[in-house]
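Each chain you see keeps its place in the complex, though not every chain is here.
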Amino acid sequence: GLVRRQLNEVIHEQLEKMMDGTSPDYALYTGGARIIPHLTTRDYEVWPSKSYQVLWGLLTRKNVIKSNKASTVITPSVNVGECWCFNGTEGQIAIRLSRSIFVTHITYHHIGRQVSIDPISSAPKDFELWGANKKKERKNEIEYSDDFVHFLGNYQYDISGRPAQIFNVPDSIAMNNKRVRSIMMKVHSNHENPQFTCLYRLQVHGVNPL
Amino acid sequence: GLVRRQLNEVIHEQLEKMMDGTSPDYALYTGGARIIPHLTTRDYEVWPSKSYQVLWGLLTRKNVIKSNKASTVITPSVNVGECWCFNGTEGQIAIRLSRSIFVTHITYHHIGRQVSIDPISSAPKDFELWGANKKKERKNEIEYSDDFVHFLGNYQYDISGRPAQIFNVPDSIAMNNKRVRSIMMKVHSNHENPQFTCLYRLQVHGVNPL
């Protein structure tokens, strides 16, 4: 058996490891990743039904319910409500990563069932990942094209599992894997919320050989 | 006894549980809760004593010491100074919750003694909780009245205890408990700071039957 002092050391060590993190997140906003707006679904919005309220909403934004912006998905904190939502059950988010990488796995992190103030039916269910990379030179700047031609797999988020779920790119795909600079998450269904789907946090991991 | 590998697993699991949280906080700002300004005590302010400095302060806000706003109390981070303060030892904060609930318990979280840069005499001591709920229809919108008529108990925060303290609504009160949409924390005393009282974080927990 272990004595108390040893136990404290093991706990401390394990905790520090978890706090420090284990691999870089190439989709992190503060690390330089950015949302590609024209390839990302529009934010969820609810406008009031009366016409005079719509006019009032246009002028003042009052009585208009609006999602946080999509960059919330590449920002670490995952308190209730710190998510981006889109209308309905199908939508996509495109992210220019901070580096061009070979994607090995991603983490999708939703809030836990037990802290949610609603049933978490708005969590994503089936989704695809795609990558893009083609460089073009334009006006002396390197630009990455928006052709998401590299398929990176089909995945499913399980709301009865842990809040943060890791999805590994299957070997069959990884073997033919292309280096990508941008990634797209295409959501095909959610957990039975017909009105909107919300994403809390996406992390993208991989290898970045020089 | 346990071997190291098993121990690491247990620690990891326990840690994830703590990180994920255990029950919804219906007072969380990002979840939709909001401060009710006209029922909340004015922010703590110190103005300079010289009249020309007061004038200068009015124009520029320079030399005026001012508390963070009250919504700081329903925002998770609790680093030193991330609190809302009011003048003296008595004051109140009113919060419109994100849902209407039967309140079961609350958590008040102050900074720890050991990280505070001052004696934590400005922490709240005796306080009451009240709830409000009456709906009224006004201009096609449901509005909740401000009549805090549901008494939810007397409590005392102990500065020699842990920073985050859970207060359960007593059974005698819970039995007659009404569903409430707003909550008020009325502070009656602090830990002997005559000038101001500061609140770091209030979480409100309960049941939200459909």
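Just so it is clear, A and B label the chains in written order, and each chain counts residues from 1 on its own.
Going forward, a residue touches a chain if its C-beta (ideal position, glycine included) is under 8 Å from a C-beta of that chain, and two chains touch if they have at least 3 such contacts.
Note that this is a predicted model, so its numbers are computed, not measured.
This structure file defines a homomeric complex of 3 copies, of which 2 are shown in place.
Operating definition for what follows: only the chains that are shown with their structure count from here on.
Between subunit A and subunit B, the centres computed from C-alpha atoms are 31 Å apart.
The residues of subunit A lying in touch with subunit B in their complex are 1-2, 7, 10-11, 14-15, 18, 50, 77, 79-82, 112, 114-117, 162-163.
Against subunit A, the residues of subunit B that register as touching in their complex are 1-2, 4, 7-8, 11-12, 15-16, 20-26, 28, 30-32, 76, 98-99, 140, 208.
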